[in-house]
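Structure incoming, see below.
With one protein chain withheld, the remaining protein chains of the complex are depicted in position.
Chain IDs A and B follow the sequence of writing; residue 1 opens each chain.
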Amino acid sequence: MHKKRLFSQIAVASVAALILAGCSSSNEAATNSGVPDVPMMEKLGDGEGQVNLVAWAGYVENGSTDKNVDWVTGFEKETGCKVNVKIGSTSDDMVALMKTGEYDVVSASGDASLRLIYGGDVAPVNTDLIPNYADIFSNLKLQQWNSVDGVSYGVPHGRGANLLAYNTDVVKPAPTSWASVFDANSPYKGKITAYDSPIYIADAALYLMNTQPDLGIKYPYALDQKQFDAAIEVLKAQKPLIGEYWGDYLKHVASLKSGGTVLGTTWQVNINLAKSEGVKVEGIKPAEGSTGWSDTWMISSKAKNPNCAYMWMNHIASPAANAGVAEWFGEAPSNAKSCDLTADKNHCATFHAADDAYWENVYYWNTPTETCLDGRTDVKCLPYAEWVKAWSSLRNS
Amino acid sequence: MQSIANTMHKKPKLRLVALLTAPILWLVVAYLGALATLLVTAFFTIDSFTGNVVQTFNLGNFQDMFTDAAYKNVVLRTLGIAISVTVICTILAIPMAFYMAKIAKPKSQKILVALILTPLWASYLVKIYAWRTMLEPGNGVLDWLLGPIGFNSPGFGGPAIIIGLSYLWLPYMILPIYAGLERLPNNLLDASGDLGAHNWYTFRRVVLPLIFPSLVAGSMFTFSLSLGDYITATIIGGKLQMLGNVVYQNFSINLPFAATIATIPVTIMAIYLWMVRRTGALASL
Partner (left out) sequence: MTISRNARLLLASLLGVGLAFIYIPLTVVVINSFNSSRTFSWPPQEFTTKWWTMALDNTGVREALKWSILAGLLATAIALVLGSSLAFAVSRYNFFGKEVISLLVVLPISLPGVVTGIALNNAFTKQLGMSTGLLTVVIGHATFCIVVVYNNAVARLRRMGTSLQEASMDLGANGFTTFRLITLPNMASALLAGGLLAFGLSFDEIVVTTFTAGPGIETLPIWIYNNLFRPNQTPIVNVVAATLVFISIVPIYLSQRLSSDSSSGGRFS
């Protein structure tokens, strides 16, 4: 027991040091970082004939949903790797699935990726083996949620910001800040929505970052006990304002359409869909920025089909496939060349794909760990399991 | 073949063993084993760094569960919902089943049974989303149909969950009661009538006690399926969650805590089964 504690203290200290040092340190530190030492693939061999994926719905389409939406069949023919996919409905699902070791590749959101890295469930990615990696937007590469110590753990896939939706007929004047969804005297009480996931605690933290600077929140995914409690208080106070929390897009868009929701968290794709249904709704990124997501294709440390896995990661990062996914799913593509290939020529503009300034104040989902992700070493932060527990408790309080 | 048959015939013990081995292995080793392994996990904890389960005995999870009022709320709410659903299903099912079994002509009887069975084949999720369309406040089907006569949809929340779950499980209540009533000899009712008992009295003193096992059997479905549901609450529950949501939410990130929460419905069902085991209901499922 004692030994274990000592080890974890060393690990905590070394990870903290690493994060402070940013991306500058050398490779030798990798083994000290608390990240399990998983070897990286050196050379690409022949395909194994299949690859098992865990992915978000809509990320791996083989024409079975709509015969015009297919970026899998071509890959299968070209490489001989049959693609088996398991849809993960939440990040938590995906982590659990990857822990089984049955899957080769996962499209992990930021609230899953670090968990996978620290759990030793995914391997570093040799980006030299992925020619299309070169065309990925540089502000998506080697980020906090997809790399450790300058070593890439995956291929960035696509991204989106969590926007503030408001019904233009009802909500006047138009909101400019997230404060509108936390306002105890909101005239829209009972018609406000929030994303139904523990990660939404970060939205409250982002709000506190701007309204209560005394708390010293620097990064919404690094909250010590005091900051965390403050964020939970904000959410408790918000609860009476909420009409519904949403998780699946259908429920959310249906609610926007019926007028049951007039204000709250949304995604660009939901706004587009609601608009196409004739709803008077807009989605904005408030001045103070917002949370968001950036997904990463990662390879399992126990991959049984590593060659096909690398081929898949290269394929899905290719301009054509990347454009296909981005349009079908409704997100900003990660490959700079994708923008020329989308059917809707405005797609990249709508989703701000190449607009670097737009993404500057987007805090992509990340996995909170006990070691504060903002580099503080004097306090412990609350790990994600505590966020989940607190969210369960909040939702039933 | 012949010799095996003879041996088997002469040794009933051997036949019994042959009959019992596979099902017992399946239910005890595979099912109870899995369940026990899960429940033991409730006493473990997770490594805050890697998220992996650490197998050291502690009661921290139970402490968290019992000290946080939120979990008491969700248990009471879930129990309330499950009991309401059971009561509503019973009230709806008895007259329906009674008409089907005792009044309808044999031909229409068959059609009625088919009509009760049909919705079981429409997908659970599609039915609950249909209820979303029904209950949508302001412009749902209910307001559209009944608004003119002054009835409004209760909106999304506790009542919506109760309606949705009652809808889903109603056939599971009707069918056992129907089967129970069908087995009930008509002359029993006639005798009671001949002795001067009113319809209601006959029903209360003769029919109800005899179909009680069927009622309990139906309630096992309505009660236990409601107790563990988490999808209906997500779709039409508004802000409300049920016990299943808490288990589901914690499952992949914190299995020990999910297992701790899971002990609640397991305990409730164990008590329930223990209470009803003597009624003969278990055979009426």
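Convention: contacts are C-beta pairs under 8 Å (C-beta built on N, C-alpha and C of every residue); 3 or more make two chains touch, one makes a residue touch a chain.
The structure displayed is predicted, hence computed values, not measured ones.
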Identified contact with the non-displayed chain, of B:34, B:54, B:69 or B:208: B:34
Residue among A:94, A:171, A:231 or A:269 touching the omitted chain: A:269
Which of A:76, A:102 or A:229 contacts the chain that the document leaves out: A:102
Touch list for chain A against the chain that is not drawn: 52-54, 56-58, 63-67, 84-87, 89, 96, 99-100, 102-103, 248-251, 253-254, 257-258, 269-270, 273, 276-277, 328-330
Missing-chain contacts mapped onto chain B: 1-2, 5-6, 8-9, 12, 15-16, 18-20, 22-23, 26-28, 30-35, 37-38, 41, 53, 92-93, 95-96, 98-100, 102-103, 110, 112-127, 129-134, 136, 139-141, 144, 167, 170-171, 174-176, 179, 182-183, 186, 189-190, 193, 199, 220-221, 224-225, 227-231, 243-244, 247-248, 251, 255, 258-259, 262, 265-266, 269, 272-273, 277, 282-285
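Please note the rule applied: only the chains that are shown with their structure count from here on.
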Centre-of-Cα separation between chain B and chain A, whole angstrom: 37
Residue ranges of chain A touching chain B (in the complex, touch as defined): 1, 8, 11-12, 34, 90, 92-93, 95-96, 115, 118-120, 196, 198, 239, 242-245, 247-248, 250-251, 254, 258-260, 369-370, 383-385, 388-389, 391-397
Chain A-facing residues of chain B, complex: 46, 48-52, 56, 64, 68-71, 73-74, 77, 129, 132, 136-140, 156, 234-235, 238-239, 241, 245-246, 249-254, 257
